[in-house]
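Omission of a single protein chain aside, the complex is shown with its protein chains in their original locations.
After this line comes chain A, so read on.
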């Protein structure tokens, strides 16, 4: 029905979007609009991106698929937000060894969390090497995770 407003998933909106046929028009979620964009440009490091939508960067990038006059500004905001937050993520992930990191990752969106984990893995691998454990052969993760379930029929 023409003129109705609906909420549909992104994949559906992408599929139905067609600049020639004009089946649907997309309204931006509020965090990508003017008001929030100025908040991000003021100070991006204090924003809780996890609460605002755990996929801020990914979803924002997908939004650029729809013809929207504000696209250049959205793209710019995404980039600048990422740049200003990245340094902090890199620092904290490389310096938090064997600690509870839940406070550090609480306000990160999913992309940032993946980066944080990559940093942590690098740190842990390095520490392992420093302790001389890098040459220790370990059981495969399959065995470690399923050690409780015995493999009695495993004869090697």
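We take it that a residue touches a chain if its C-beta (ideal position, glycine included) is under 8 Å from a C-beta of that chain, and two chains touch if they have at least 3 such contacts; residues count from 1.
As a working rule, contacts and distances are computed from a predicted model.
*Asks:* Leaving aside the chains on screen, match the unshown one to its UniProt name from "DNA replication complex GINS protein PSF1", "Vacuolar protein sorting-associated protein 33B", "Rab-like protein 3" or "GATOR2 complex protein WDR24".
*Replies:* Hidden chain, UniProt protein name: "DNA replication complex GINS protein PSF1".
*Asks:* For the chain left out of this view, which of A:86, A:126 or A:146 touches it?
*Replies:* Hidden-chain contact among the options goes to A:146.
*Asks:* Of A:16, A:83 or A:106, which sits in contact with the chain we cannot see?
*Replies:* A:16
*Asks:* Can you list where chain A touches the absent chain?
*Replies:* 11-12, 15-16, 21, 23, 132-147, 149, 151, 153-154, 156
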